[in-house]
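The complex appears here without one of its protein chains, the remainder shown in place.
Moving on to chain A:
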């Protein structure tokens, strides 16, 4: 990867305590460099989603600071915050498409932060952006569905529309929160390959939360293990022994990895 050592995301002593007292994140310190493909593994409720959603501030943190490409997103407000978010794409477990809107419209939405409000109100997207949206759909193999309504598509297709939306947004970072959790193994692979394409072809930094150890091993370059809101492992995938996964998934006392 180019610029291998330019930090893209820096978490400094990040913590998150929910109003009911549950600890979501505890003193997280992480640096993720430009162009990395990072997988975050851990049990449900370990804090993987909380970490991802803190990076683009869909959730506020309770302490610490997160820098995106050198700018603090935790301190940003209003327009400044929206401009930082414009450079961070997100893929959701439940796709989060507008089901009653066309596929094209759903892809174009990735671009709204580049438009003044009145233009988006009247759906005035530029020709170039529409063309780009169509090309993005071709990339994920859904060109013929461009005018279909999003709810006519299968789950796997909807997630690919979400990937086209990220392509249209053209961010520096992609956060993928359990992108394959509601999909079958074959479709999951396809989605992960699309993410890999975004990483390799466009140099986007990818952070993906994954349940599946198998997918994590196949696609991750770097693994971050999270347990009870803390980073318990951080290393290159190629140098990560099996025991690490066993530890993360079985709380350090199990014998075999819980492989779903």
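Going forward, a residue touches a chain if its C-beta (ideal position, glycine included) is under 8 Å from a C-beta of that chain, and two chains touch if they have at least 3 such contacts; residues count from 1.
Going forward, contacts and distances are computed from a predicted model.
Participant: Pick from "Response regulator", "ATP synthase subunit a", "Phosphonate ABC transporter permease protein" or "3-isopropylmalate dehydratase large subunit" the UniProt protein name of the chain that isn't shown here.
Facilitator: "Phosphonate ABC transporter permease protein"
Participant: Any idea which of A:12, A:86 or A:189 touches the chain not displayed?
Facilitator: Counting the whole complex, the residue in contact with the absent chain is A:86.
Participant: Quick one: which of A:96, A:139 or A:250 touches the chain that's been left out?
Facilitator: Going through A:96, A:139 or A:250 one by one, A:96 is the residue touching the chain not shown.
Participant: Looking beyond the chains shown, say which of A:50, A:74 or A:169 touches the absent one.
Facilitator: A:169
Participant: Hey, which chain A residues sit against the chain that's not shown?
Facilitator: Those residues of chain A that touch the unshown chain are 56, 58, 79, 81-90, 92, 94-101, 105, 109-113, 115, 117, 120-121, 162, 165, 169, 175.
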